[in-house]
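Missing here is one protein chain; the remaining ones are kept as they sit in the complex.
Here the chain labels run A and B in written order, and each chain numbers its own residues starting at 1.
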Amino acid sequence: MTPAMLLVVGAANLLLVPAFLAGVMRKVKALMQGRTGSPVLQPFFDLAKLWRKGETVSETATWVFTWAPRVFLAANVLVAILVPWSGVALMGGLPYAADYVYVLYLMGLGRFFSLLGALDTGSAFGGLGASREATLSVLVEPIVLLSLGALALQSGSTDLSTLFSGPVTPLVAVLSGFALLIAALGELSRMPVDDPTTHLELTMIHEAMILEYSGRGLAQIEAAVWVRACVFFGLASQALLRAWPGFENLGGLAQYGLGLAGLFLVGGLVAVAEGLLVKLNWRRVPHFLAFGIALGLLSALVAAARG
Amino acid sequence: MHLSNLDALTAAAALVAVWMCGVTRLQCLFWGLALQTAGIAAVTAMVGMERHQSSYLLLALVVALAKAVAIPSFLTRTSDRVGAPKDRGVLLAPPLPLFAGCGALAMGFFLTESVAGHQAAHPGAAGMAVSLLLIGMLLMLTRRLAISQVVGFLVLENGIFLYALTQTHGMPLMVEMGVVLDLLVAVMVSGLLIFRLNSSFEHIDVSKLRRLRH
Partner (left out) sequence: MELPGGTACWYGMAFALWVVAALLGLVGRRGTRIGLPLLVEAGCLVTLVAAAVGGDCRFALPMPLYLGLAPAAFLADGLSRWFLLLIGLVGAAVVPFAPAYLRHLERRVSLGVLWAALAGLMASMCLVVMAANAVVFLVAWEAMALTSFALVASDHERRSVRQAALVYLCATRVGTGFLMAGFLWLHQITGSWVFSQWSVSGAQALGPCLLILVGLATKAGCWPFHLWLPVAHPAAPAPVSALMSGVMIKTAIYAMARLFLLGPLSVPLMGPLLLVLGAISALWGVLFALLQHDLKRLLAYHSVENIGLILMGLGLAGVGTSLGSPLLRDGGLAAALFHTLNHGVFKSLLFLGAGAVETGAHTRDIEQLGGLAKRMPWTAACFIAGSAAICALPPLNGFASEWVLYQGFFALARTGPSVVTRLSGLLLMAWLGVIGALALGCFVKAVGVVFLGRPRSHEAAHAHEAAASMRAPQVLLALCCVVLGLLAPVVVSHLASVVRPAGQVGSAGLLWNLPLLPLAVALVLGVLAVAGLVTAGSRRPRERYITWECGFGELGAQTQYTAASFAQPILRLFGRVYSYSLEVAIEGADHRHFPESVVVTTGHEPYLETRVYRPLLRLVQRGAGGLLMRLQAGSIHQYLLYMIVALGLLLWLGARP
């Protein structure tokens, strides 16, 4: 791809795709539940509305509360620029910039601040959500490291741009892809790990964390979450697309098109599943994520055996 | 490493077995058994095509009907009537046996070279057969209810069947058929025993049978 095309793709990836994916997922879920649902572009409207609104901040809050969404958003946007989740490596020219360990820890930086922001107001909801989010990340981290590690072992590089451009054993791609999908459900607190749409605070993980945010603070967090959803669903769909051996021989634009199609397909399937599944009891969530760890282990095993 | 279709199928059967290690709902366990046995029936048919022996196709049909359809549905009926929807496990509560199952799979994988039959066409299947055998034992070890131990036993038997099928030059058809039918009878008998167990003790929890000593 030429630099100009990369620029266009990058702008679309960051400004349009994340909110659009969120809108599509909401729509699919609404249709699954027999509702008409809000327009697909509703996330954009939501964002504009939040941006115009005033902000109410707790008296207990300190600078951490103000800066947490900024770090959270910046870290996730940087991750979205680095990771080739749509099939196009925006930062392909800067070798090793998309090192997956770095990317994971960059997300960790965002999480660290978002958790602190949740605790800053001294609200019990914030504490509850933060505690559960921290627990989930303990389970998600090994899944991502194992499945991406298995893929990286095959391409010989921890750089995600290189990782997704080399040949991959289909079995590893499938195992890693499904493991990443499970990791995405955990990391993004989607069904069956958590229901992002309920408004009973006690059932929520992520929503409880951000209960105190309003106005522009909330807008930043929402945007960051949509971007992160793109990255995680994108990684899963990219891994699954690699199961088709012909994929790596395609041209840049075709890969981008298929990548976006895969992303929306994965997102849509998750939304369909959300319409069908019930939320797991919080105590059963580790049980669900354990299947992801097992898939990651098996993927690592196959990759290691292949050498 | 290029995966032949047969290797992929056996690997899928083993994966299903690993999955079975982690589930608690008995219904899922039966579905897993059915799926896995269907895979093995397909492997039987493929081996038959490779060796150009039509009798294998008949065997595959019998295996599919008996072990993938009849036995799981019988077990489903049994568990419904006993009224035990879940097995919480003993010794290692799920999902921990899942990781033990991964270990069993890895062990089969590592042992492939040494357990493969002499000049067998599909050495890879030998490893998967061994891991099926190990996982079957693991299932029997970590489950609390008698009915899931029957499932573990059937997984174990699937491993033995797979090994015999792919690593030897084939047993007489009658022997294989006899084994499958024996199995059917054994499951029936164990189903009856589970009924008796349930009516005598009000549960089918094997880990509590220790109390009979007193």
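Convention: a contact is a pair of C-beta atoms (placed from the backbone, for glycine too) under 8 Å apart; a residue touches a chain by one contact, two chains touch by 3 or more.
Keep in mind it's a predicted model, so treat the numbers as computed, not measured.
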| item | value |
| --- | --- |
| Contact residue for the chain not shown (choose from A:42, A:137 or A:165) | A:137 |
| Per the touch definition above, residue among A:9, A:47 or A:128 touching the missing chain | A:128 |
| Touching residue (missing chain; options A:18, A:234, A:259 or A:296) | A:296 |
| Residues of chain A (touch criterion as defined above) contacting the omitted chain | 52-60, 62-64, 67, 69-71, 73-75, 77-78, 94-97, 99, 101-102, 104-106, 108-109, 111-112, 115-116, 119-128, 130-132, 134-135, 137-142, 144-146, 149-150, 152-153, 156, 158, 211-212, 215-217, 220, 282, 286, 296-297, 300-301, 303-305, 307 |
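Basically, only the chains that are shown with their structure count from here on.
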| item | value |
| --- | --- |
| Residues of chain B that touch chain A when the two form their complex | 1, 3, 8, 11, 15, 18-19, 22, 24, 94-96, 98-99, 101-102, 105-106, 109 |
| Residue numbers on chain A that touch chain B, as the complex places them | 169-171, 286-287, 290-291, 293-294, 297-298, 301, 305-306 |
